[in-house]
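Apart from one protein chain that is not included, each protein chain of the complex appears where it belongs.
Now for subunit A:
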Amino acid sequence: MGDDLIYNILVCDDEKDIVDAIEIYLKSEGYNAICAYDGMDALEAIENNDIHLIIIDLMMPKLDGISAISKIRAEKNIPIIILSAKSEYTDKVLGLNVGADDYITKPFNAIELLARVKSNLRRYTSLGSMQKEEDVFEVGRITLNDRTKEVRLDDNIVSLTPNEYGILKLLIKNRDRVFSSNEIYEYVWDQPAYNVKKIISVHISNLRSKLEINPREPDYIKSVYGMGYKIVGD
């Protein structure tokens, strides 16, 4: 990441107070915020500025968020984060299908917002620059290097216990595959599993609090309720 470059982030919401608050947060992290208050404003701002990331509301006057996103997507590849009061599953799916990269519901947590901004910027700027190594596995912000036994989160080293590392390695190597608690125990501990469901769930919970932006709503280490766990992501 080029540290000398100041990222321009477009914040678009019809509620001025919210835009102002986000602007304060972004400035405190060293980003440059450009404000817009409706969809047309946003399109105009994108024309006139070199924008690196967009935070956009869905319900706005003049041009709503969904239409604005599809218009932006027709031309540009910049990361788009939806910030909406609509928390329905269908709303999220619709937003992501139109071309948004992430979805945050209102009322949002500032730490979460900033983490998602950072993660999306990193993915956008470092895309394609990473060369694939043999023992390196990557999911979203998480990188696991099995040669050096290192786990990095957005380039920062995370310290994991050996068991947590084992679980993460198993899941990340077999992305999208669901492992039950018993299977995880048998692979990682290398012992027959007996009454281990609680232990595994606690380990998973710890892993999430170390790796996820919001451990309660994980992006990567997902629970498949009543079946097991899996890692998803790109």
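By our rule, a contact is a pair of C-beta atoms (placed from the backbone, for glycine too) under 8 Å apart; a residue touches a chain by one contact, two chains touch by 3 or more; residues count from 1.
One rule holds for everything that comes next: contacts and distances are computed from a predicted model.
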From "Transport permease protein", "Sulfite reductase subunit C", "histidine kinase" or "Linearmycin resistance ATP-binding protein LnrL", the hidden chain's UniProt protein name: "histidine kinase"
Candidates A:Ser67, A:Thr125 or A:Ser223 - the one touching the absent chain: A:Ser223
Residue touching the undisplayed chain, where the options are A:Tyr7, A:Phe108 or A:Tyr165: A:Phe108
Subunit A residues that touch the omitted chain in the full complex: 15, 17-18, 21-22, 24-25, 59, 85-87, 106-108, 110, 180-181, 195, 197-198, 200-205, 215-216, 223-229
